[in-house]
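Contents: one structure, followed by commentary.
One protein chain omitted, others in place.
On to subunit A.
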Amino acid sequence: MTEADLTPSERSGIVRDSLAVGVATGAYGIGFGAVSVASGLSVAQTCVLSLLMFTGASQFALVGVVAAGGAPLSGAATALLLGTRNTLYGLRMGPLLQWRGWRRVAAAHVLIDESTAMAVNRQTTAAVRLGFVTTGASVLVLWNLATVAGALAGEAVGDPRTYGLDAAVGAAFLALLWPRLKDRRNVLVAALAAVVALTVVPLTAAGVPVLTAAGVALLVGVLARRQDPTEVPGPEDVAGGHR
C-alpha cells in the first residue's frame, strides 16, 4: 500500500464505479421500504432502520422474521447475527482505511457489503478511502430516499400478498446469498440450514427456526479443518458492480 495521490482519471474512474453501485443498491431500498411496511412496521420504524441500522440484509431479516409472525426480539437477534458480517469487513478494512477518531466512528456507519466490495481491492490508501466513502455515502443517501418512497408505496398497497411482495422477500435473501454459493462448503451449509429451519418450523415459535440454523454454521465451522480466506465481497458481488 503506497501513499501516492490519485491521478484525475483514477479518481473519476473510482467515483463513477462507486456511484453506479450506489444507484443500483439504493434503488433496492424501495423494495425494503415496501416489504417492511407490509410486514407490519410503521413508516417511521422502517425509516429508522434504514437510517440507523443501515445494513440491508439485517434490515430485511428483522422485517422478514416479523412478517412470518416472529417476536420482534427474535427478528432483532437475527439482524444482529447477520450484522457480525460487517465486523469481519471492518477487520479487513481497518488497516486499509487507516482512520482514527471521529473519521473511524463516521466510517463505521457506512461499513457495508457494497462499500467494502468497492474499496478492498484498491492499490493505495487514497483509492481505498475514495471508493469506500463514495460508495458508502451514495448508498446511504439513495437507500434512505428509496426506503421512504417504498414505505409510502407499501402503505398504499396494504396486504403484502398483493403484487407478490411476500415472494419478493425470499428473492431478496437469495440475491444476498447467491455470491456466497461459489464455495462448496457454503452450498452444503446453506442446504443444511434450510432443511434444519424448515424441520423446526412446526415445532417452534416463528423466528426461532432461522436462529436455529445459525447452529449449523457453528457446527460446521467447529468441525471443519480446511483453512479458507475471510469472505469479503468484491465488485462482482454487489448490485451495479459487475458490468
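By definition in this document, contacts are C-beta pairs under 8 Å (C-beta built on N, C-alpha and C of every residue); 3 or more make two chains touch, one makes a residue touch a chain; residues count from 1.
Basically, contacts and distances are computed from a predicted model.
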Undepicted complex member, UniProt protein name, chosen from "Na(+) H(+) antiporter subunit E", "Branched-chain amino acid transport protein (AzlD)", "Cell division protein FtsX" or "cytochrome-c oxidase": "Branched-chain amino acid transport protein (AzlD)"
Contact partner of the left-out chain, one of A:Leu6, A:Ala27 or A:Val43: A:Ala27
Hidden partner interface residues of subunit A, rising order: 24-25, 27-28, 31, 40-42, 45, 48-49, 52-55, 57-58, 60-62, 64, 66-69, 72-73, 75-76, 78-95, 97, 99, 104-105, 107-109, 111, 161-178, 180, 185-186, 189-198, 201-202, 206, 209-210, 212-214, 216-218, 220-222, 224, 227-228, 230-231, 239-240, 242
